[in-house]
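Written below as structure tokens is the structure these notes are about.
Only a single protein chain was left out; the remaining protein chains are all shown in position.
Up next is chain A:
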Amino acid sequence: MNVLELKNISKRYGAIQALDSVSLAIAPGEVVGLMGDNGAGKSTLVKVIAGNFAPTSGDILISDKKVAFNKPLDAQKAGIEVVYQDLAICNNLSAASNVFLGREPTRRIGPIKVVDYAFMRSKSAELFARLKSETRPRDLVHKMSGGQRQAVAIARTLLSDAKIVLMDEPTAAISVRQVAEVLNLIRQLSDHGIAVVLISHRMPDVFEVADKVVVLRRGELVADKKASQSSPEEITGLITGAIEHA
């Protein structure tokens, strides 16, 4: 069974063919490195999966069932979570508040519903423990490292029953030590059976965690192969077009 399957997804913007009949299958817990040069269609593909806009043609299947997303919330309900490049985190709030941002649990005191901080803290502590991240729920995100901030954003995806997490350049602007932390977080997600699509420019990061590498070039899928059977050199060739297909 595949957690996500794309069948002949195309997307046109007027005369521009952003995606040209892209087909891809992702298994539960699989880590997919999505690579390609700027303008190759990576973000378009991610936005189609995340429900930001519908494909011009083609089908999306979640757990072998056909779905149609009209808005990001539809995709979220189907178990697709996105970790945005800027992480969508509020520096002025605690880690626990950030994990539950927009879906704060409440309990009733008489007629009024108050935010249940105790539950938020214990639940986020549990999620951070699952991610093996040394992140304290009460601390303000403002003072946290890049890796801890990633943990907060990723813990958010664990809160809802995510099947697949899309990560947009999570290692682009952080230090080497923090990159290791983030790659660890990705492995943790994978161990929990959650598939991860990692969009990245950084070859070593992709080869470090990805089970499968997928390359887009000018809207076409030119490679879909196991990371262990490929090499950074081959992928570079595929990205630039020096190698036609793999």
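In the analysis below, contacts are C-beta pairs under 8 Å (C-beta built on N, C-alpha and C of every residue); 3 or more make two chains touch, one makes a residue touch a chain; residues count from 1.
In the analysis below, contacts and distances are computed from a predicted model.
Colleague: From the list "Deoxyribose-phosphate aldolase", "cysteine desulfurase", "Sugar ABC transporter permease" or "Hydroxymyristoyl-ACP dehydratase", give the UniProt name belonging to the chain omitted from this structure.
Modeller: This omitted chain is identified in its UniProt record as "Sugar ABC transporter permease".
Colleague: Among A:136, A:187, A:201 or A:218, which one touches the chain that has been omitted from the display?
Modeller: Candidates A:136, A:187, A:201 or A:218; residue touching the omitted chain: A:136.
Colleague: Among A:16, A:68 or A:114, which residue is in contact with the omitted chain in the full complex?
Modeller: A:114
Colleague: Please pick, from A:75, A:89, A:183 or A:221, the residue that touches the omitted chain in the full complex.
Modeller: Going through A:75, A:89, A:183 or A:221 one by one, A:89 is the residue touching the chain not shown.
Colleague: In the whole complex, what residues of chain A lie against the chain that is missing from view?
Modeller: 73, 84, 86-93, 97, 101-104, 106, 112-115, 125, 128-129, 132, 134-140, 143, 156
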